[in-house]
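Only one protein chain is missing from this complex, and each of the others stays in its spot.
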Amino acid sequence: MARLNMVKALNLALAQEMERDRDVLILGEDVGVDGGVFRVTDDLQRTFGSQRVIDSPLAEAAIIGTAVGMALYGLKPVCEIQFSGFAFQCFHQVENHAARYRLRTQGRFHCQMVIRMPYGGGVRALEHHTESEEQFYAHIPGLKMVIPSGPRNARALLASAIRDPDPVVFFEAKALYHAAKEEVPDEPETFPIGKARVVSEGRDLTLVAYGAMARVALEAAEQVRAEDGAEAEVIDLLTISPLDRETIVRSVAKTGRAVVVHEAARSFGPGAEIAASIMEGAFLSLEAPVRRVTANDVAFVGFAREKAHVPDAARVVAAVRETLAF
Amino acid sequence: MARLNMVKALNLALAQEMERDRDVLILGEDVGVDGGVFRVTDDLQRTFGSQRVIDSPLAEAAIIGTAVGMALYGLKPVCEIQFSGFAFQCFHQVENHAARYRLRTQGRFHCQMVIRMPYGGGVRALEHHTESEEQFYAHIPGLKMVIPSGPRNARALLASAIRDPDPVVFFEAKALYHAAKEEVPDEPETFPIGKARVVSEGRDLTLVAYGAMARVALEAAEQVRAEDGAEAEVIDLLTISPLDRETIVRSVAKTGRAVVVHEAARSFGPGAEIAASIMEGAFLSLEAPVRRVTANDVAFVGFAREKAHVPDAARVVAAVRETLAF
Amino acid sequence: MPRTVLEPRFQVEYLSILDSDGNLDTALEPKLSDDELRALYRAMVLGRRLDERMVRLQRQGRIGTFAPIKGQEASQLGSVFTLRPTDWMVPSFRETAAMIRRGWPIEKLLLFFAGYLEGGQPAPDQHDLPVTIPVATQLPHAVGLAYAVQYRGDDAVVMVYFGDGATSEGDFHEALNFAGVWQVPVVFVCQNNQWAISVPLKKQTHSKTIAQKALAYGVPGLQVDGNDVLAVHAAAREAVDRARAGDGPTLIECVTYRLGVHTTADDPTKYRSEEEVRAWERKDPLTRFRAYLEKKTLLEDGLEQRVDADIAAAVARFEAMGPPDPLTLFDHLYAELPPHLAEQRAELERRLRAGAAPAAPAPETPPSATPMRGQRLTRR
Partner (left out) sequence: MPRTVLEPRFQVEYLSILDSDGNLDTALEPKLSDDELRALYRAMVLGRRLDERMVRLQRQGRIGTFAPIKGQEASQLGSVFTLRPTDWMVPSFRETAAMIRRGWPIEKLLLFFAGYLEGGQPAPDQHDLPVTIPVATQLPHAVGLAYAVQYRGDDAVVMVYFGDGATSEGDFHEALNFAGVWQVPVVFVCQNNQWAISVPLKKQTHSKTIAQKALAYGVPGLQVDGNDVLAVHAAAREAVDRARAGDGPTLIECVTYRLGVHTTADDPTKYRSEEEVRAWERKDPLTRFRAYLEKKTLLEDGLEQRVDADIAAAVARFEAMGPPDPLTLFDHLYAELPPHLAEQRAELERRLRAGAAPAAPAPETPPSATPMRGQRLTRR
C-alpha cells in the first residue's frame, strides 16, 4: 500500500503488467528515455529495455498501425498518443482496423491493445491540448472506451484494459494526474471494464459523470446535500463504452431525475446517449428531463477562458436545482 | 425543369455553381477524366478544365489539407472523398483545421469549403463502402453536416453548401443516387442549411429521419396510416448539424411521440442527440420514450446480410406501433 | 566550405531477366527447379482463368464487386513464391492469385466477394492477413508484424502488397519510415500497374520511379520488370533473404500493367486508350513465361483444362454453401457479447422468427442496387 498520484498509479500498473506478461510492450512518442511527457512511462525503458518500451518516430497513424500488426502477431502493445488532440491522425487505423480485426477475420485474429492518451483541460496549454474527444471513440463498435477518475481506479482499469482481449481506448484526465493521492495496493488489482460505480448513494437525483468531472459531480452532490438537503446519487461511469446502462437506469428508476456532466462538447456528445438511454430504460420513472452540463459547442476557447467553458460544481449545482424544481 | 436522378441533380448544382463563381473548384480522386466513381462530377473537367476539376493523387488528408489552404486564400473548393469510409484518413484535417480556422484566427481567415462523400448501404459493396459515419462530423463544432434525401433537395442543398461561408460536410446516400428521378428546376435553387422539412403532416407520432432513411420513414408512415389509421408526421432533417431542434420539438410537442431512424450505429449515434433534444424541449408532452430504429452496433456485416442490419420500413412500423401502444 | 555534393550519391537499379520473347539473361536466371517453374506457371494460369471466371460470376450477380488481376500475375506470384508457409503475407485487395498460392480456398474468396464475412477468415495455420480495402493502411500492419517477429526472435519474413496509388498515402510513408528505423524483416512489394483507377502514375507523383522513394527512408529500393516472373522472383528472393538475415526492409517496384478493369464497377474506356492497353498486352507475363517454358519443354499438356476443372469444382462448392445464419453477425465484434449487443441480437432474432427479415437471404438476382460508375459492360 502506497499513496500515489494518478501518474504513479498508472506507472505501477504498466510496470506490473509488463512484469507479468512479456508480450506487453509500450510504444509512443517520447515514452522511453523521457518517460512520456507526463512521466507515466517513467523508468520503464530502463527496466524493460528499448525493445519493449519503444520511442517511436513522430507519426500517430504508424504508432497505431504497427501496434495493430504487433497485436495480430500476439503481442499486447500499449500505445501512448501524446495528447488526445493528436489522435485524429490515427483515427483511420483505430476505426478501420483496431476495432474491426476480430470481426473481419471472424475471430481468427484480434487486437489486444490499449491506446492511452491524456485528455481534457486544466494544464494551461494551447489548442489541441485541452479537448475532450471521448465521443468519437464511444461511437465505434468493436472498441472499449475507459476513463478513470482517480489513482486507484486508474491503476486497476489500466491493468484490466491491458488484459482485455479487445482494443481499449484509455483516456487519462490531465487535470487528475497530480490532483490527489490515494492508497493503492501493492498487489495487482483490476476492475471490470463495462461497469460503472455508484460512488455516493442518494434518492433524489442521479448525477452521471466520469473522468475529471466525477470529482466535480461529487462536489456538487455534497453542496446540494449541505445546502438543500437533497440527496444526489453519483455514478462514476469509468467505462464509457460499452455503457453500463443497467447501473444508470436502476439509479434513475429510483431517483426519477438525472443530470449528466461531461467536458466534451454538448451536441451529439456522450451525454446524449446517456440521456437517451435513461429515457428508454426509465421513462415511466422520470419526473424531469435529463439535463446535460457540458462544455459549450465551441472547438476550443484558449486556456485563459477555460473556466467559462468547462463545467464546474457551481454549474452542476444549478442544473441539479433546476431539475429538482422541475 | 428536367427529371433528374440524384447523380445528375448534384452534377447540375456543381456545374451551375462553378459557372456562377470562378473561385469554386473541385478536388478529389478520379473526379476529373473519370467523372467520379459515381459520375457526380461527370463532364465537369471537360467544361471547366483540369485546373478547376483536379484529379488529385490518392491521399485524403492532402485533399482536405490543400483544400483548407485554397480556402484560406479565398477559393471555394468542393472536395470529394470517394467513400465516407475513407474519410478517417483526413479526419485530423477536418477537425483540427477546416472546422477551426475561423475561430483560431478570430475571423481573419475561414474555410468556405464543401466535403462531399457518398455514404450508406445499398450497393452490394465491400467493407468501408456501406457505413454511415455522420455522427463523427455532427459532433465537431464549427462544421455543418448536410444529408439530402432526393434529387431536388440534393441539388438545392449542394448549391447552398457551396455558397455557405462555413465548412460543410455533405453526405450523399449511395442508395439514392439512382433510386428515383424528380423534377429539378433549371434555374439555380437553394435550400437553407440548418432547416428540417416536415414532409408529411400528422398528429399521432413524429418520425425523424434523413438521407436514405427519409424514404423508409415515409413508407412506414404510409403503412401505419393505411393499416392502423395512425398519422405519423415525418421530418426529413436535411441538415444534421446544426440540428433544427425547433422543428423537431414543435412537432413532438404536438404528437407526444417520436421514433428516430438512421443507418448509423445506435450507441452514441445521432439518434441519441435527437432523442435527448426532444426530451429537453418537449418533456411534458412526451407520452412514450423516443425510440431509435438504427443499424446494429456492429462495424459492418457484409452486403449479403445488409437487410438484417439496416432499418427498413417493417422495423420502423414495428417501432411506431410499439410507441403508439406505449 | 562551398557547395558540395553529399556522399554517398543515390541510385536505383532496374532488374529484368526475361524479354518479351522468353529470351533470357542467363547470368541472372534464378535457380528454380523444374517443379517450381511448373508450379509457378500453373499458379499464373489459375490466376488468369479464375479472374475471367469471377468477372462472369460478378456479371451474373453471384458475387459482388471485386478487383481483377489480369496482367499482374507475374508481379504477385513471382514475389509470393519466395515465401515459406511460416512467413507472413499481407495483401491489399488485388492479390487473388497470391492469396490462393498462400492457401486461401477459392470458394472462401468467392464467399468473401459475395458479401459474407466468413470468407475473410484465414485458416488457423495460415500466416496471412485478409484483404485490406482502405488503400495503404495494411503497410504499418506488416511493419508491426515484422517487429513482432523480431521481438520474439522468430525466423519469419513479412511481405506486403500495395499499388502505385498507395504510395501517395501517408500510411505508406509512415510505414516505410518505421521499417527503416526499426530495421525489421519486411519486404514492400509495390505493383505499379500504372493506374490508380483513372489516375495515371504521372499525376500520382512527380518522381520518375516508385523505387526511388525508398531513398527517403535509407532503405534499398529496386525497380523490376513486373511482367517478368523470373526477375520478380529474383528481386523478391534477394529482399526476402536480406530481411531474413536481419538486414532490414526493401522496397521493390514491380513495373506492370492492369490489363482489365479497376474493379468490376469500372469503365476504363473513360480514361485510357485502346492502344496503350494493346501495347501492354504484348508484354503479357503469361505469354513470355510460356515461351520460356516451351524452350525448356516444361509445358504441361491439358493444364488449362485441369485448372478450369479445379475452378469449376470450387465454384460448385461455393454455390453449395448455405448462406450463414444472420445472427452470427454479432459473434465476433468483441470476445464476449456485451449487454447492448445481446439485446440487439435478441431483437433481430425476434424479427427473424416473425419472418420480418429473411432468415437465409437467397443470393441476390443481378444487381438491382446502384451501380458504381457507368458499369457498362466493356470488352474488359
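When the chains are written out, they are named A, B and C in that same order, and each has its own residue count from 1.
Methods note: a contact is a pair of C-beta atoms (placed from the backbone, for glycine too) under 8 Å apart; a residue touches a chain by one contact, two chains touch by 3 or more.
Values in this document were obtained by computation on a predicted structure and should not be read as measured data.
Student: Which shown chains does the chain we cannot see touch?
Tutor: Even though it is not drawn, that chain still touches A, B, C.
Student: Please identify which residue in C:Q183, C:T269 or C:T287 touches the non-displayed chain.
Tutor: Considering all chains, including the one not shown, the answer is C:Q183.
Student: If the hidden chain were put back, which of C:Q60, C:T86 or C:S207 would touch it?
Tutor: Only one of C:Q60, C:T86 or C:S207 touches the chain omitted from view, namely C:S207.
Student: Just name the one of B:G35, B:G85 or B:G142 that touches the chain not displayed here.
Tutor: B:G142
Student: Please pick, from C:E107, C:E169 or C:D266, the residue that touches the omitted chain in the full complex.
Tutor: Hidden-chain contact among the options goes to C:E169.
Student: Can you name the residues of subunit B that touch the chain not displayed here?
Tutor: Looking at subunit B, the ones touching the missing chain are residues 25, 51-52, 56-57, 59, 61-62, 64-75, 77, 92-93, 96-97, 102-110, 141-142, 144, 165-166, 194, 242-243, 245-246.
Student: Residue by residue, what part of subunit C touches the chain that was omitted?
Tutor: 1-6, 9-17, 19, 25, 27-28, 168-174, 177, 180-181, 183, 203-209, 211-213, 215-219, 223, 225
Student: Mind listing the subunit A residues that contact the chain we can't see here?
Tutor: The list for subunit A reads 29-30, 32-35, 37-39, 55-62, 85-86, 89, 122-129, 174-175, 177-179, 266-267, 296-309, 312, 314-315, 318.
By our rule, only the chains that are shown with their structure count from here on.
Student: Centre to centre, using CA atoms, which chain is the farthest one from subunit C?
Tutor: Chain centre farthest from subunit C's centre: A.
Student: With centres defined from CA atoms, tell me which chain sits nearest the overall protein centre.
Tutor: B
Student: Compute the distance, rounded to whole Å, between the mean C-alpha positions of subunit B and subunit C.
Tutor: So the centroids are 34 Å from each other.
Student: Please tell me the distance, in whole Å, between the geometric centres of subunit A and subunit C computed from their C-alpha atoms.
Tutor: The answer is 39 Å.
Student: Which residues belonging to subunit C are in contact with no fewer than two other chains?
Tutor: Answer for subunit C, listing residues that touch two or more other chains: 117, 134, 170-171, 333, 340-341.
Student: If a residue has to touch 2 or more other chains to count, which residues of subunit B qualify?
Tutor: 85-86, 89, 127-128, 267, 297-300
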